[in-house]
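Right, chain A next:
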Amino acid sequence: MTELGKYAGTVLAAYGASLVLLVGIVVQTVLANARARRELQEHERRG
Partner candidate 1 sequence: MSIWEYANPVKFMRTSGAVLPWVVAAAAVCTVAGLVWGFLTPQDYKQGSTVKIIFLHVPAALMAINIWLMMLVTSLIWLVRRHHVSALAAKAAAPVGAVMTLIALITGAIWGQPMWGTWWEWDPRLTSFLILFLFYLGYMALWGAVENPDSAADLTGVLCLVGSVFALLSRYAVNFWNQGLHQGASLSMAPGERMSAVYRYPLYLTMAGFFLLFLALLLVRTRTEIRRRRLAALLARENRA
Partner candidate 2 sequence: MKALLIRDLRLATRAGGGFGLALAFFLIVCTLVPFGVGPEGGQLSRIAPGILWVGALLSCLLSLDRIFALDFEDGSLDLLATAPLPLEGTVAIKAVAHWLVTGLPLALSAPVFGLLLHLPGPAYPWLVASLMLGTPALSMLGAFGAAVTVGLRRGGLLMSLLVLPLYVPTLIFGAEAVRRGAAGADPVTPLVFLAAITLATLALAPFAAAAALRVNLR
């Protein structure tokens, strides 16, 4: 592992926060899409 020196906390905090946000928006996007597809299919099946 590359040495982070005295700024280790800083760098890890930045990467951590960013990854949380990126993963968050990806997860929300995927879940919302799955839900929309599911609801549309259910409705088309019923109707």
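Definition applied: contacts are C-beta pairs under 8 Å (C-beta built on N, C-alpha and C of every residue); 3 or more make two chains touch, one makes a residue touch a chain; residues count from 1.
The candidate set was assembled so that all candidates are chains of the complex that A comes from, given by their letters.
The structure displayed is predicted, hence computed values, not measured ones.
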Checklist line | Complex member touching chain A, one of 1 or 2 | finding: 1
Margin query: With touch defined as at the start, can you tell me which chain A residues reach candidate 1 in the complex?
Written below: 2-8, 10-11, 13-15, 17-18, 21-22, 24-26, 28-30, 32-33, 36-37, 39-40, 43-44, 47
